[in-house]
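The structure under discussion appears below in the form of structure tokens.
Removed from the display is one protein chain of the complex; every other protein chain stays in position.
Moving on to chain A:
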Amino acid sequence: MGSRSRVRLVVLHVMVMSLLLSLGGRLWYLQVMNGAHYRRVAADNGIRDIIVPAPRGQILDDAGRPLVRNRTALVVSADRTVLLRQKDGGRAVLQRLAGVLGVPYAQLAAKVRLCGPGVTRPCWTGSPYQPIPLDDNADARKALQIRERQEDFPGISAQLQAVRDYPRTDGAGAAQALGYLQPITQEELNKRKGIKVTGYSGVDLIGRDGLEAIYDGDLRGATGVRRVLVDSQGRVTGVASEKPPVSGGNLVTSIDAKVQGDVEAALKHAIDAAHKRGDPADSGAAVVMDVRTGRVMALGSYPTYNPAVWTGGISQSEYDGLLNKSKGQPLISRATQGEFAPGSTFKVSSLPAAIRDGYPLHGIYGCPSSYMVGARAFSNFEGESGGDITLHQAIVMSCDTIFYRFAYEEWLRDGGMHPVKNPKDPMIKMAKDFGFGKRTGIDLVGESPGRIPSRQWKTDYWDATKASDCKHGKTGYPDVAKTDPARAAYLKQMAAENCVDGYVFRAGDAANFSVGQGDVLVTPLQLARAYAAVANGGTLWSPRVGKAVLAPNGTIARRIDPVKAGTLPISQKVLAYMRSAFADVPKSGTAAGAFGGFPLDKLPVAGKTGTAEVWGKKDNSWFASYAPANNPHYVVVVMVTQTGTGATTAAPAVREIWEDMYGLRKGKKADLPDGKVPDRLPALASDGTIVPPPGFGEPEDKTPASVPAPRRKKHK
């Protein structure tokens, strides 16, 4: 035992103490020098902001009847990040869940995949950090099982959520106009900075189409924030502060559920009847508008679908069905997005165009069965001759040759094949004044502009198609030639001609345009507002579906009014002349058959038929109308594709709509009491019930106590 070991022990002693001292120094550095910093970090550690969803507002009709409302559903959802953290990627949990929900495991497994290249629906389109809804309408017993056995279902939650409900009040679907909700995407979040998300899939939705999209900001409300203290597992240990959510506003629309329901029914009846006749009748549209205000009262589109398919994630087959051409693409609103040749209904523009160009309003014009436009004969529909007639008669019996003549003569005056520098193009200009070829500006998503085939359009179109035309002009159409050699030869010749001078605005183009044929396309909504403008004395509206937003406290958050888009450059005299002509169409003209037995003395209806020829298909049937003819209130336009003349399909549908609106059939009450639409907004009672405007029905909840007494007073 020597002292040298003890010397070494002293060294060890020094080492040990210096190690401890360095620990002390480090503690001083962490706790005293940086204590404030770590306290801040620690505070963040323990606080989470929970975004409390705001109930989305309802969409109501003009009398306060719900078109879209909310219902609560038990939604079972999966937290993908928690599942993936499990050893088997959540397989066992999902298998157990499949057993409880009674669905195949593969279906659940497919739903929790993220959509992406090669991953098709069902898959998750939202953020990977949002819980994914697996069953949006679980029954309470199953949901309870999941809640009670949380240890068996890590990452699975079952909770009450508000989901959209479509009550189809009075048969009103209006699926395309209402639109739908979808999980909000990251891009949308970036674009709309104000939106806060809850992290719960079923709630973090955004309007993707229709009114839901346009008025998303009004309907959405403001989410609340609950700051909670949480532990490392995210379990809440207390509430630090709370800002409650503000419910979304209720959108009152000018859609009238009863009219909408009957419009959809009438459209369906017309198309069913066409099918019975053996017509393809593959789509249809209907528009009802108040000509005095530009407010849209009904928008029908056929085929349609049930918007409830969007709730809680849509399956691939459902989604395909909405987009599938063979299933008619029910997602597309034919009324606002469909573009069709208007046929003779387009004379609403061509007639005043001819008058503006100098043709006498009260002149007598020949209506031969055909008219030579250059070297080509353009015939009346079914080759009838009308003799010498007035313009009034030209409208009533729908004579085309008069308009061919106007168009051809105007075309010649503009220089014919060698146009003057500034051609007058009276028909094109008037069509533009009627708002054709331009979006109406309605408060719906994805409206189509239609098409006015002007000289400029022809040039642009030629530039775009020249290469293809020149190729086909040489090589022909071998595919078409296999089945139809004559058509192939015609097409080849057309292509060869177009290749050379396809930009030229030809006489045939002008003639076709005058009767709504050829390259001109309009939406049913554009046609409706054109007739509305004639009916109301010349005001062209930018129509609106939304009427007002009612704040949750019952006040009117904002009013939505149609905007005047323009005034027709037509004198009142000409307008009155046109109206008198339209008034005789159902009486003694092309629609007389369809309106046979209709009490025109009670409700004088004015209108115009249209039969648009589509190459290789059956004609599109149009009827544009307004009533009462002597003091127009509303315009009704119906269009059905591939069925026949305007008189055979569209006019009977329009007749049915007028009968329903005014209660002209026995045993059925009028949709519009006394033919009126509410001039006041429905009100929101303090208990949340909706009080209809005076004269438009009882509150939906008829418990007297729930409605303040003064509001129950009937008008009159």
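The working rule: a contact is a pair of C-beta atoms (placed from the backbone, for glycine too) under 8 Å apart; a residue touches a chain by one contact, two chains touch by 3 or more; residues count from 1.
Throughout what follows, contacts and distances are computed from a predicted model.
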Unshown chain, UniProt name, "Peptidoglycan glycosyltransferase RodA", "PadR family transcriptional regulator PadR", "ABC transporter" or "Transmembrane protein"? "Peptidoglycan glycosyltransferase RodA"
Given A:39, A:325, A:362 or A:421, the one touching the chain that is not displayed: A:39
Residue, one of A:23, A:420, A:467 or A:563, that touches the chain absent here: A:23
Since one chain isn't shown, list which residues of chain A touch it in the complete complex. 1-2, 4-6, 8-9, 11-13, 16-17, 19-20, 22-24, 26-28, 30-32, 34-39, 41-42, 45-46, 229-233, 235, 237
